[in-house]
Each structure stands twice: as structure tokens, then as C-alpha cells.
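With one protein chain withheld, the remaining protein chains of the complex are depicted in position.
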Amino acid sequence: MDLNIRIAGEAGQGIKTTGHLLVDVFASMGLWVFSTQSYMSRIRGGLNWQDVRVADYRITSSRDQADLLVALTEEALETLRAEVAEDGLILYDGDEAQDAVAINFTKTAKDEGGSAIMANSVAGGAIFTILGYDIKPLIGYLDEAFHAKGVEVVKTNAALVRRGAELASDLQGRLPAPQPSDAPPQVYDGTEATALSAAVSGVKFIAAYPMTPSTGVFTWLAKNMEKYGIIAEQAEDEIAAINMICGATYAGVPAIVTTSGGGLALMSEGLSLAGMHELPAVVMLGQRPGPATGLPTRTAQGDLLFALRTGHGEFPRALFAPGSPRQCLELMRRALETAHKFQTPVIYMMDQYLADLRLNEEERDETPRPIDRQIVTDAGGDYRRYEITDSGVSPRAIPSGDAFVVLDSDEHDEEGHITENLEIAQAMMDKRMRKIDGMIAEALPPEAYRDDEGAGTLLICWGSTYLPCREAVDILRMNGHNASMLHFGQIWPLNRDAVREAIGSRERVISVEGNAWGQFACVLREQGLIGEVELLTRYDGLPFTAEEIVARVEG
Amino acid sequence: MDLNIRIAGEAGQGIKTTGHLLVDVFASMGLWVFSTQSYMSRIRGGLNWQDVRVADYRITSSRDQADLLVALTEEALETLRAEVAEDGLILYDGDEAQDAVAINFTKTAKDEGGSAIMANSVAGGAIFTILGYDIKPLIGYLDEAFHAKGVEVVKTNAALVRRGAELASDLQGRLPAPQPSDAPPQVYDGTEATALSAAVSGVKFIAAYPMTPSTGVFTWLAKNMEKYGIIAEQAEDEIAAINMICGATYAGVPAIVTTSGGGLALMSEGLSLAGMHELPAVVMLGQRPGPATGLPTRTAQGDLLFALRTGHGEFPRALFAPGSPRQCLELMRRALETAHKFQTPVIYMMDQYLADLRLNEEERDETPRPIDRQIVTDAGGDYRRYEITDSGVSPRAIPSGDAFVVLDSDEHDEEGHITENLEIAQAMMDKRMRKIDGMIAEALPPEAYRDDEGAGTLLICWGSTYLPCREAVDILRMNGHNASMLHFGQIWPLNRDAVREAIGSRERVISVEGNAWGQFACVLREQGLIGEVELLTRYDGLPFTAEEIVARVEG
Amino acid sequence: MRALHSESPAWCPGCGNFSILPTLDEAIEEVGLDRRRLVLVSGIGQAAKLPHYTRANVFNGLHGRALPPATAIKLVNHELEVVVTSGDGDMYGEGGNHFIHAIRRNIGVKCFVHNNQVYGLTKGQASPTSDPGMETPIQTHGVMAQPFNPLAVAIVEGASFVARSCAVTRDHLKEMMVAALKHDGGFTLLDILQPCPSFNKRNTAKWYKERVKPIADDHDPTDMHAALDLAMTWGDQIPIGILYRNERPPFESLWPALEKGPLVEQYSG
Partner (left out) sequence: MRALHSESPAWCPGCGNFSILPTLDEAIEEVGLDRRRLVLVSGIGQAAKLPHYTRANVFNGLHGRALPPATAIKLVNHELEVVVTSGDGDMYGEGGNHFIHAIRRNIGVKCFVHNNQVYGLTKGQASPTSDPGMETPIQTHGVMAQPFNPLAVAIVEGASFVARSCAVTRDHLKEMMVAALKHDGGFTLLDILQPCPSFNKRNTAKWYKERVKPIADDHDPTDMHAALDLAMTWGDQIPIGILYRNERPPFESLWPALEKGPLVEQYSG
């Protein structure tokens, strides 16, 4: 069984803190959790909410309806009331409200000697009680979290949890909740998983200009500068940022840039530079709805064709798009390795949904395991940065050794010096293009889910639709549909043979995408891998839910 | 019959002037001409040449071999000697040279009281004599050209032509040359045709940052500012340029920006803005080989997928790619009309080859015929810039009338004000997307050449490959091949039914493209219009010649 | 659930923008500007949302890119009053190149920069004008770069009107806005110090109030050196008022094509 808790109110009311608290404690109890955010683009006010879904089996999607709505403002109450399940419950942070249980968390916190932010302890106590959970793990968790702040704070928090429980005692167990099972006690989000992976994989330099929803990765790396020996520099603009990481990789360290669509647009020229210079520049792209400024705090998968094709001229690139925090850990590393092995830019694509979603995953390894930079250290006086090779990959040295390392954004000869010799120009183009063969040979195949018997209905997805599609397949199977899923974590280049085989022949092929055009279907068609297929798209700024996918597949 | 004259030397030696002189005079005589440039990226020195091909039938391509090489430097002589036809001739501007006729043009000009730049009059006299042409038209042409400079100059030039003719008198008629026919006496190049079309179509504002090979259009418009009432402003960078034309179109005048690939990369964000703001921004893209700085003075068709997909988020756009100066005249106008009718950005794609090539065309009309801006002038207080309509096109007013005109780069409501209402957001996306249907309905079909009987071999081409492909088809037919050609002047959006019908079913479909990947074939495949096809590509910076296409088709 | 429309300003309680907005409205009324002739141009940021909350023509463009469209709008229709409202990040960070070149041109737009010395909308990173040492989620060791001095740069680049005011001194602010709107010349910069209670905990309303000090009446705004001295003064005292003026002709007055009147009115088609 599962249960969905929605905490809603204004920006600045600590919704995120309360949500995180619940998620962490539930996970520590061995419950499966899945939480997502829905935020407006403002610092205070507006209407935000956090969904915390909890279950006794692995869940990988949010749900439209809430079983428990915790409304911190009247607007939240009125707007979200309609989305509460029939046998659900509404908890209102105030003195009274129609069809809702009113408990004034903030006032209670203050009355009992706490501060306004401690309201979430009161709320936590009440929620735990309503779900019929013991409040001990909650108190234990707060003890640890506030240990450093002193005994007084710890005590107050514990008292507030108890007070919350008391105030909700009438409703003890009112909402039947799932029992703890064997879920891993750690919780990840896409942001942290991405940043952590970059840090342990040896990224030493990040330059970025803040832009939602990529800023979290930048912030995480800035916060952990000392721990991992990183320089995190805020650039004056995105153009500076991408050109900085070109310089940083040239000088010899793995480097990334974080941005969103508008920032990538400004980086297009720099991406082409990395292609020409053959530098392992890695761009972390957090997608949000466009065009232009669009919906800054919402989610989308609308930048696939853009990421695939932006930048002038022809040069190899790879695109990765993880579908879960665990895949973030793997694919950020893979992105860095691919960039270094083939000396070419790589784009790692996320979106607001994946950046912010949290769920339990196996324990992570935080010890540094720097990737192989694939540099040569014995380059001598006759070194040629762009030696023509069969693989297209030339030995990469870094400056300060015996060899001069010469990079040119003009077409160049093997030494790296500008040339207008058109035979050399063509040879250089061909050299760079040959790298694509190697990249295809090493491309990750798509991951199949429940496709053992070659199901008749195949959901194709990429990036963050992984999790809701997965749950949708589970539900479809329960409903008797012979459905399965193929998820692409690497979306370029594609190993066509592997993909063709994985797609096979089906009754129905449905491309599930967070954009209007079915952009990945365009890519597959361009690669000759599919013909006309069904599109299941959404582009209103919100993520898919499994329920929605199921409903539309069953149509 | 036809004859190819190659004038070669260093930058700064007036090669272009001599080439233009010959082309203009030949055309005025009723000869068919076709001339192209091959320039290095430098202001002085290097090795540049200009090919002037002349014929008694319509020619639309250059040729690899020269019948007459006019070498102004030793380097030109030595490097280009190998590319002279067996029964050809070399004329060398110096005192002596092996296997070449030496006539010291520069010294002669000076000796006879002229200046160094008048060397081309001497050369002209010699060339005319060698081809067996009467020098009268040449003298007449110079008379007119230098009329304003006074009698002395006119006289000197005439004397120098005669002196050149004298010095070459031994070779009178040495190279049999085509006889004048009914060729139109006017000559166009792609640059002039494009700029002229923009001016007569009502472009009032151009903002640009110089970048080869687009600078010519910018320069032409700047030169003609007063004649057409235009503001031509050099922006501080390409980002400023595109954002300026967004402002200019908002304020109410047709506006364009000129750039090359690297500049378009910097404009990607602005392009997305025009998509969101629904502004008729027109970008003139002059392609050259990339990635990065690439080969600045060479030609390429490597930016198709980039132009098609750059800019974040999804928004309608149209792409035009003329194939000849005449098509430049038509399609620049069409680009402006499409942008205004559908209120969305349009990219007009040329390349160095088309920008610089010159040939005879019918007389042009230089009188202003401003396009319909499609603005409403009666908007009142309840005006809504983004009114939801069936066509997706909303009434466009401009500021300073009774209505407030409100544009927002965030997602917005019908009035143009920022919204985070996701139902409105989706409705706005859908509104913008609906414009694509209208654009498809009006899309120009591809132009077929000699395809009356549905030839077995179909050459598909777009943009500037039009001319060499055309001549290649003529030659293939002469050689007994049942070949024809389909040229796309509008490359996005495509009217799929029209294209499917035009392609039909063939034994061989060959996509002829100036890039490595066969980018237009990718587009057609993505649109489900072709399967695997043959690619005939070239990407060394030089344009196709008809000969080469024929050889590779017959291969 | 998806209907989240909200027309009220998306600013935090106590935000300095809540002073700037009504002051602008008052200044517009005071100079008797016909709003149909008014175009507000902005980029992206909290400050840049201002145009949505008043009545005017609006071009709300890209982050950092307010000045290029503003320049073009003024060139295409120089009878419009073009006012840019922008944040410090928008104008001096992402938009820095346009800032220095708009001043070189001396285009006749009025540029009001809500300078809260921080990136508000993206939650508190340093801006080009952040004080050295300020700690943020990104500048975890404190800001290490020297602040950008918009006034000094505008002065040495020859802007036509350079002033500073503050959101906490509303009367003064109004006076400056009126002077800026009335200024019939080229590029007009009004840098407005603005408290951001959510993210800038150093330069608070109180901090500004204690420091801002109107420039003495005897200051000669045509004296570049004196103006630079004022522009360089920051700390215990921050001078507010008109620092600098010069009489360079505005860019739009130099184009032959505009002698016949606004370009847009020359269009027939």
C-alpha cells in the first residue's frame, strides 16, 4: 500500500524543510519514499507544495491525488482541496477551516517556546500520529539533526513533536499507512547525486552562472570545494562559463559547467569550440519549459533536439540523460569518461523534476575515484596535438611539460597551428568524425524493463521519464497489459544495431516525452530506427505521473 | 562552347576588380558568365583567385580547370599551373616565366602614365585580344565607369586597354572564345541580391556584428541607408544584434540581422526569445566551414541541423535557402513575409559560395515594394497581444497606439503578462504550435528540374548546390543518364505530401550536400520522407562543380 | 490545481521593490508622461518583473539583454520614452557588455537599476556589486572580486546623466526619477540601492538608511573629477543624487534617416 502526503503553502514557509524531514525519517524507518516539488518562481508567497509519497513497496512516481493535504495557507487549502482523495484528510495550519482539521503549528511552536521554523516539528508529530506511526524515530532524527545546536534546541524540538502528536491524538491512525519494509535508509535527489558523482569522479573546476534548475549542482560543489579540492567560480555570464571550462580542461583538470536551456543557448559557440579544440567539456543541462525564460521553476524535456544540434559546424558529441538519482551517479561519471576518452564535448541532461525528486537508493560511495584523464605525460619536442590517427583520437598533453600544446579554433594542422590548406582541413574533419565510430561502439544500450518476453506494447522513454514509466509498466502489467519499457540513458550517439534489436517489432510503440514534438522519436526516425509511432507527450511544466501514463496508454 | 579564365594573385592586388570588370563587360556583350571567388583569410598576400567562366549558353557552375590563367604572382603561377587545360594558356604579370606569356601589366600601366590599379585595363586589353574579342566594349565600359573621374582618367584607361591589346597581339584569337548570345546584360551576386531584396521589401533596421561571409549584405545595406531610409547599426556583439532586431520589430519595422555560424550560435537565445515573443525576426546566415572559427573565407552547408534546432524550447521557425541570386531576391522577400505573417523567427541561409558568385539574370526591380507588416492599427484598451486564435496567429499591434503592447519572455497570458498558470501556459504553447500548420500549408514546394518523366536518378539538393546540380543534370542527360533534380529553397517546415509526391519512387536518390553528415537527408528521414539514400558530400571548404557531381554520380 | 494565477507582485514582504514601483508611478504622473508613449524594457530578475505591475507598453526580454532592444526601440521610434528597469545582475553581470556600449552610443534611454547587490531571483548568489567578503551559497569563502562601480564606469565612458538614489529614501528617489525622466539627452543611469531582505543580510534597509547622504548642492555635475570622487565614495557614507551630466547629443539625434521623423512612421506597406 502507499500514501501520498502533500505539504503546501507559500515560498518561505519551510515546506521543503518539512518535506525533507518526513522523507528522511520515513526512509530511516525502512519505508519506501518518493518525493517531488512543485514550486513557483518567487522567493516568498505564491503557492508551492512538496509531495511525499510513502509505501511498503518500491515506488517511482508521484500521484495526482493526496491522501493527506497539509495546508499552510488558505490559498493552498482552497486551491488544492479538490485534489484530495475521497477518504483523505486535510490538515490546516490555522485556527479553523471547513472540512479540515485545524492545528495551528506555528502558533503552537511559538507558544511552547520554539521559533516559527520549529512549526515543522509540531506538524511532524501530528502527521506521524495521523498515520499511526510511532513518533520515536522522528524525535530521534531531530535529536541528531540538532545535536550541534545544543541541548535546549533538541529538547524543544522533542517537546514540539509530542505536542503535535497530542493535538492530533483524536485522529490517531486515521489514515492507514504502509508498514516499514526493507527500503534502503538513504535518500538521494538528482541534484546531489549528480554533484557528488562529479566530485568523486575528479571534477576540479566548475564555472557557472546561476540558472534554475541547475543551480543546485553548482551550489553543492561550491559547498564541498574544500572537501574535494574544487574551484567553483561564478562566471559573469554563460559564455564566460563555457570558455572557462575549455581553458580549465586544456590546463589539465576535468571541469564542468551547469546551466539551463537559455544558458546552453549562450554556450552554443563554446560547445563548437570544444568540438574543434577537442576538449572534454561537460555541460550539465537542467531543462525547464521554454522557449525563452518560459516557466523557470517547472520541468520539461524540450531541449533534446537543441542539445543534439546546437553549435555551428559538425563535430562529435555525446548526450546522456539519467532517469533516476542512481543513474545520475553512473551517468555523470560516464559523461566525464566519454568526454575524456574521445576528447569532445558531452551534454548531461536533467530537468527540474529529476533535480528535485528524492527517493531511497542503495548506499553511495563518497570516496574520490578520479577518472583517467587520458593524457600523455611523455610528449616531447615533436609533439603534435592533433596527430592524425585511425581512431581519430590524438594524444592529449597538457601545458607545462616538454611539449608545446597548441589549440586553434580555426582549422589547423597536426601541430595545432592555423591552416588554410584544404587537404589538411579535410583530413582534420575526417579525423574528428572518426571519433564517432568509437563512441558508437561504446554507446550504452537502452535499458529494458520487464521486457523478457518482448511485450506487445513498448514505452520508449529517455531521461527523467524513466521513473514514472517504470511504475506505469508495473501498473499496466497488473491491469493485464503486456507492456514493457525501453529507457535511453545515453541518447547520442546511438548504437543502431543494439537499438534496433531492443525495439524489435511490436504492436504498439509509444514514445513518452515531456515535450510537444516527440523529439526523441524524431531522433530515432532520423536514425532509421522507427517509423511513425504513437506519442504520449506532456508539456505544461509538470512531470508525468504513472497513473497518467497508464490512463493514456489504456486510452 | 565555354571558356574559363582564372585570375590569381595575392590579396590586395585587385583580383576582384579585374574579375568584376571582365564579368560586367562580357555580360554587357550578351555573353553568359559565371564567376566565383577563392579567397584566403588575409588582407594582403596569400593566394586568391577569381574564376570567370564565359559561354554561349547558360552556365551555372564553375569548372576545375582554367583555359586561361592570369597569374599576378609567382606563387599563383606555380601553384595553379597544374590546373590549366592542356590547350590552355598562362599569362604572367611579370617580365618572364616558363611556359607562360609574360606581360608586365603593372609596369606598363605605370609607364604609360597610369597608376598601379590601372593594371587591370592593360590586362583586360590583353585578355580580350587573346580571346579574339573586339576591345571596343571594354573601352566603352571603362569610359562609363570612370566618367565621373574626368576625361584624363578615361583617356588613360582607354590607352592602357589598347596597349594591353598591342602587347598580346601575337596571340590574337589564340583561345577560341564563345560568341555573344542573348544573355541578359545584368549581373548579380548572392550578396547584392539578398541585400537589395531586403531593402525593397521594407527592411528599415539592420543590426549586425561583422562576420564573413555575411558582412557583404550588412555593408550593402549600410551603403544604401539613405536611399532606402534604413538604420544600419553595428552591434557590440551578436547577442546585442539579435536582441536589437527583436526590439526593432516590436517597435514596428521589418528588421534583419546578418551573421555566420559562430554568430548564430550566440544568437540562439535571442532566436528562442523571438519564438516566445512572436516577433518576425529574420536572421541571414552566411555559412562557412566550422566548427568554431573553422575556415572563415570558405564555403559550407554545415549548419542546417544547427539552424533548424538551435534555441531552447519548442517554437515555430522557417528556414529558407536560396540557390541562386534570383532565388535570393525571391526568398529574402518570402522570408520577411513568412516571419510577419506567422510572427515567428525565420532563418535565411546562404554561404560564401552563393554570396560571392556572379552570373547574368533578368533585370531587377529596385523600386521599394514594402511587405505587409500585418499589424493591426485599431487596437484599443482591451487589446490582447496573445489572443488565443484558431490559427495561432494573434493580432499584432505596435506601441504608441491606444493599446498597451506587452511582451514577456516568461510564459504569459493573453495580455502578455507573466503567468505561472499552467493551463494558460499549455494553451499558449498550443497556440504557438498551431502556427506551424499554417506555415506548412504555405510552404514552398521543392523545385524540380528536368523531371518531366520522373527520372530514375534524382539529385536532391538545397541552397547553393542548386546551380552546380543544375548543370550536372544537363551534363548527365547529355551523357545519356536519366537524371533530374529536386531543389529545396524552403527547407523548413516541409509540406510532406508535396515532398513525398515530388520524390516519388526512384532507382537512385542522391542527396548532394556541402557537409559531412548529409544533414538534409537527416531532415527528410526524420520527416519520414526518405529511407537510406546515397550521399554525395563535400566539406573541404570549396564548392561543388558540376563536373565533380557528374563524375561521382557516374562514379 | 493547475490554476495558479497571481497578479500581485511576486516580491517578498519588505522588499525594496515595493518602494520603487509606486515611486515610479508617481514620477510618471508628475512629469505628465502619456503612458501610451512609454515603453518599459526589462530583462529577467526580481527587479525586471516591475513592468508587469504597472501600466505601459512592455518589452520584458532576456536576462541581461534589456539595453539592446531598448536601443533599437528608441532608434525605430524616438518619440517613445524608453525606460529600462533592471537588476544589478541583469545590467552589470550578464548585460555588462551592452551597458558599456549603450553608454558609448549615448542612446537616449532611461536606465533604472534596482541594485540590491545580490542575485535575488536565483536565491542569493553574489552579484557584480556585492560587497567583498559577503558569503553566499556559491561564494562560500566570501566574495573575492572588487565590486563593479557602475557610476564610475558610466562617468568615464561619458554617459549623459549619472545618478544614484535608494529605495529607502523615497522622496529622494522620486526626485531622481523625475529628473531622469525629464532629462532630455542621452544615456541616463539611475542606480537605485535596494534592500533585499531575503538574501542580502549586509546591505539592509537600515544599513542603507544610515549611510546614504544627498550630494551637496554645490556639487558641479559637469565636473568629471568631482563626479568620480563621489562615485568612488562607498562605506560609511554613500552619496546620492546627480553625480554627473554632460551635453553629448543622444545617439538617435545623429541619424540622417531620423531627420524626417520616427523611422516607424516612414514605413508604407
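The first chain written gets the first letter, and so on, giving A, B and C; residue counts start at 1 in each chain.
Definition applied: a contact is a pair of C-beta atoms (placed from the backbone, for glycine too) under 8 Å apart; a residue touches a chain by one contact, two chains touch by 3 or more.
These figures come from a predicted structure and were not determined experimentally.
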Q | Among shown chains, those touching the left-out chain | A | A, B, C
Q: Can you work out which residue in B:225, B:433 or B:448 touches the chain that's missing from view?
A: B:225
Q) Which one touches the absent chain: A:102, A:145, A:175 or A:418? A) A:418
**Q.** Listed residues B:2, B:83 or B:534, member touching the removed chain
**A.** B:83
Q | Candidate in contact with the missing chain, chosen from B:42, B:174, B:326 or B:364 | A | B:42
Q) Which residue from B:19, B:202 or B:262 sits in contact with the chain not drawn here? A) B:262
Q) Contacts of subunit A with the missing chain: which residues? A) 202, 204-205, 207, 225-226, 229-231, 233, 235-237, 239-241, 243-248, 250-253, 255, 269-270, 273, 277, 369-373, 398-402, 404-410, 413, 416-424
(Q) Under the stated touch rule, tell me which residues of subunit B contact the chain that is not displayed. (A) 12, 40-47, 64, 79-80, 82-83, 209-212, 215, 218-219, 222-223, 225, 232, 234, 236-237, 262, 292-293, 296, 540, 542
Q: Could you list which residues of subunit C touch the chain missing from the display?
A: 93-94, 96-97, 100-101, 104-106, 128, 141, 144-149, 152-153, 156-158, 224-225, 228, 231-232, 248, 251, 254-256
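Following the convention adopted for this analysis, only the chains that are shown with their structure count from here on.
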(Q) As a quick test, compute the distance in whole Å between the mean CA positions of subunit A and subunit B. (A) 44
Q.
Suppose each chain is reduced to the average of its Cα coordinates; what separation in Å results between subunit A and subunit C?
A. 36
Q. So which stretches of subunit A touch two or more other chains?
A. 40-41, 46, 262, 292-293, 296, 540, 542
Q) For subunit C, what residues touch not just one other chain but two or more? A) 2-4, 6, 10, 44, 62
